[in-house]
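One chain of protein is taken out of this complex; the other chains stay put.
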Amino acid sequence: MTPSILYIACVVGAIGLYLIMRPHRKATRIVGTIAGAGAVAFIMVKVLEGLAADAAVPILEVVFGLAAIAGAARMVTHPRPVFAAIYFVVVVVSSAGMFLLMDAEFMAFSLIIVYAGAILITYLFVLMLAQDATSTAGEALYDRIPREPLAALVVGFVLLAVLSDAFLLVDGGVRPDAPGMTPSLSSVEEDRWMVLDGLPIQLEETVAEILATDSTAAAEFTIERIDGRAIRFDGTHASVDVKIADESRNLVLPVSAMPTNAQLVGWSLVATFPVSLEVAGVILLMAMFGAVVLARRQIDLGEDELRVAAGMTPLLEDEESEFAGGSS
Amino acid sequence: MLSAIAHTTLATVAMAGGGDGSHGLPAGEPFGFQVPIAPVVDEQSFALAAWMIWLPVISAVLCGIYAALGVKSRLPAWTTVAALAGSFVIAAITVSKLDFAKPVVVHLFDWIDLSWSSGSGTADDKWHGLRANFALYLDGLSAYWILFVTFLGTMIAFYASEYMEEDKGTGYCRFFAGVSIFLFAMTALVLGENLIMLYLGWEGVGLASYLLIGYYYKKPAAVAAAKKAFIMNRIGDLGLALGIYLIWLEYGSLEYGALFQALQAGDTGAGQYDGWAATLIPWCLMLGAFGKSAQFPLYVWLPDAMEGPTPVSALIHAATMVTAGIYLIARTMPFFLMNKALGGHALEAVAWIGGLTALLAATIAMAQYDIKRVMAYSTVSQLGYMFMGLGLATSFGACYHVLTHAFFKALLFLCCGAVMHGFGGQLDLRKLGGIRRVPGWGVVCWTMLIGSLWLSGVPGSAGYFSKDEILSQAFITEGAGFRLLGWIGIITAGLTAYYTFRVWFRVFTGPTHYKPDEAHGHAGHDDDHGADHDFHPHAPGLRINLVLTILSLGALWLAVGYFVGDVWGTQTWIKNAIENSSAGTGLQLMPAGEHPTLLGFDPHTAMYFISGTFGLVGLAIAWWLHCANRKAADDLRGWFNGRAWIAWLPRAMEHKWYVDEIYIATIRFPLWIAGQALYMFDRIFVDGIGVNGTARLPKIAASLFQPLYNGKLQGYATSMAGGLALVIAWIVWVWMRGSV
Partner (left out) sequence: MNDVAVSLTQAGEASTMVPITTGTIQIVLLVSAVMFAIGMVGFLTRRNMILMFLCTELMFQASAIAMIAFGRMHMNPEGQVFVIFILTVAAAEAALALGLVVLLYRRKPTLDAEAWSELKEC
């Protein structure tokens, strides 16, 4: 694939999105949908053509990706805000699917819960609160007519062109099989086992579980630590030195004892990014305060009342203030 | 070397004479100036003389204080009159003590004293410094001049105390402060001991003239006239400044005593620098004199200067300031004589320009209707006579004419002012007539008749004697076409008589009719007379009549004094004063009977008859056309207008020979074109391309992006996202891929 093909596909996609945006033109919407979907599909096919012969075809990623793109396109073009919100749910679910495919099951489900469950419901509530009273059909004029679509499309798709160029073409694109791009599996495994080293209770439970299958072993044991580290990793297997009744034994840990994805995320969160975690908490707290303040009932003050509220002396006498406007 | 040659030349002229006439000087006559004597520094006997110059200064300061205090009385006038009268009395006392053969220097204070070498004083070390003390130089010329300047100043200030009555208050103070400043400057000009002081006074009188011409500063014509006078004088003053500079460069000194002694010794000033400067000096001084004294081609400001109050016209623009040019040339006459001795023609140029200006201005004056303008052109014409006299080397004639002219022209102006004052600003002689019979105007009528007779030069008047001194000299002094010049002067005398009496007969005789000037009410001068039908002229008061009477008596006395002196064959006091000063040429002292002849007679004698005849003929024509048979004047005008070959003549005369228009076409218009061209260059290239063009570049660049910033949230978001896209594009295409 050459850059020109990619750029032409971007242009076609932009034209497709433009056609979908045209209000009340079903035919053009169909043409636009075909053009946009064709462009995306064409690029995806081109990407897959470049795969190694023995590599598995990522069918599910393609399916979820197309669903997400379709939902996104429909979301930004649908004239009815509620439907747009619903289409965003499609995007969220598809994204969650892609998260799952990429071994991020914790984030996939929290995405569903937080986005689809909480944020989107908030949006829907606000949409209900602020629905335009003049649009009885549920379609306000300003929802149907896009604002300067050409400029927006040019900007957006130039960005898309350079982004996809960077992802797919520059130096062969983003390639995990390129030298140095992906760490070796053993080092990844070592990192994971080391996380278990930081979880002593779990380690003890794991060891107790292993020892429980061995009737010869006594129930009392201590895990030996050298330089504070208990787990030894020889490149393929992880083992623990355990002292049972003054007798040292080397226990090889099973793969199932390796920390799970959620555990890794949690460990990373508290061990690697503790300050960021605190900051995130402060952000949420402040957002809550802000939302509470904004949602309070607003009071319109008169000019003199504003002066008083600002600490200045009022200009008018009490009986005059009735005529000076400003009611609470 | 050159000095030696010049000295030899001078000596040849002065002693041996030389029948070859190569210098155009009469053979065998004593030539040179009469003041070889070093000035005596005397501060004891002449200590009082300093007050001549300080009294006007005190008066000017007091008038300024009055203005600040808001004085509404006649106090400024009396202060000025008292100060000027004091000056006159002191001048009289000083002159009475003065021996004309012994110039006196009265040192007031050190003013400019620069020196940059030891100043051994030898001839090779003349340029060791520049010294100009604030000192008075009292000799015949300056004594003569200061007497009539202070006398006329006193008289005219007295006159103005009534004339300016309507402006009592700030304007009154301003007027008399201006007069005092003028008198101070004029005193410094006349009495100054060096050319720097003369220059100080020269510029001072120019300033006072500017201030007083523009006295009615709300009147656009007055402002324009003031500017015109100032600018025209700039041209002349440039010449004077250059002349003074060249004199210093050539002689190393600007003090009269040192200069005259050097010139007497035959120093051409050519020792250190090129000798041409010695011949150039008179031309530069001449330019200055022509500017100040309104000679061709720099005369056009003087008629316009009549926009000022009439006392100003009388004092500054007729009697005193405009004679400063005469004074300058008379004072620096040794330079002109040196120029002549070296073969130069400066004196001849002075004579010819003076004579031609006299004729030109007289022809213009014949066709004017504004009586003050007639008088203004008459002043130009008479000043031309004076320059003619200077050029003909009769300093006595020129200076005597200055005096007589100062009296009768001041008188005439003051009479015109009285008429203007009394008749609602009316100056058009077509709208005035028969004023003689209006009650209360007798003094004005008869004093103006004296002034007119004196100006016309009818036999027996002072103007007759002083003019004849000049005209007869034209037939005595040998020079380029001087006899022709004499005849031009004689014809001009006839014209003068005609136009002078044209005014007098038109205004004072014939049927009585008058009406005020409609535009005059805007001048801020008068008056509550209202419309024509109930207009009543108010006759001049005691002070105006008194001044007019005194001036006419002075004019009469001038005539009588000369007549007596001439009859008795003695040299008059004036001749004595002039010929013993630096203005003396020696020609006046030559014994009678050795002159060339005119029509077979001695020129002095012949001229009495010739110019008297011309004056009387002019008077008679004026009487016939403007008094006895006014229809004849209309017929004559009709005769002129009816014939194409001659119709241009009266029209051109009435339009002042289109000199102003020629100036506009030849000087102002080209300058205007050049100014416009430079202005357009400035507008298009400097401002347009240079400054605004530079400023417009960012504006153009900004206008490309301006639509993005339309106040809409998403507009800003669009440009932000576009910028982000471009940054990423740059990263991807240039950094990561290496090329686009």
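A few notes on this one:
For clarity, chains are labelled A and B in written order, and residue numbers in each chain start from 1.
Quick note on the criterion: a residue touches a chain if its C-beta (ideal position, glycine included) is under 8 Å from a C-beta of that chain, and two chains touch if they have at least 3 such contacts.
Bear in mind that the values here come from a model prediction, so they are computed numbers and not experimental data.
Here one chain is not drawn; of A:Met181, A:Ile226 or A:Ala310, the residue touching it is A:Met181.
Of the options A:Gly38, A:Pro58 or A:Gly302, the residue whose C-beta touches the omitted chain is A:Pro58.
Residue A:Ala118 is the one among A:Ile34, A:Ala118 or A:Ala245 that touches the chain missing from this view. With the whole complex as reference, residues 709-714, 717-718, 721 of chain B touch the missing chain. Along chain A, the points of touch with the absent chain fall at residues 13, 17, 21, 40, 43-44, 47-48, 50-52, 55-58, 61-62, 64-65, 68-69, 72-73, 75-77, 81, 84-85, 88, 91-92, 95, 98-99, 101-104, 106-107, 110-111, 114-115, 118-119, 122-123, 126-127, 129-130, 132-133, 140, 142-143, 145-149, 151-153, 155-157, 159-160, 163-164, 167-168, 173-177, 181-183, 185, 188-189, 191, 209-211, 213-214, 236-237, 241, 248-256, 258, 261, 264-265, 267-269, 272-273, 276, 280, 283-284, 286-288, 290-291, 294-295, 298.
Note that only the chains that are shown with their structure count from here on.
Centre-to-centre separation of chain A and chain B, using mean CA positions: 100 Å. Against chain A, the residues of chain B that register as touching in their complex are 714-715, 718, 721-722, 724-726, 728-729, 731-733, 736-737. Per the touch definition, chain A reaches chain B in the complex via residues 147-148, 151-152, 154-156, 158-159, 161-163, 165-166, 170-171.
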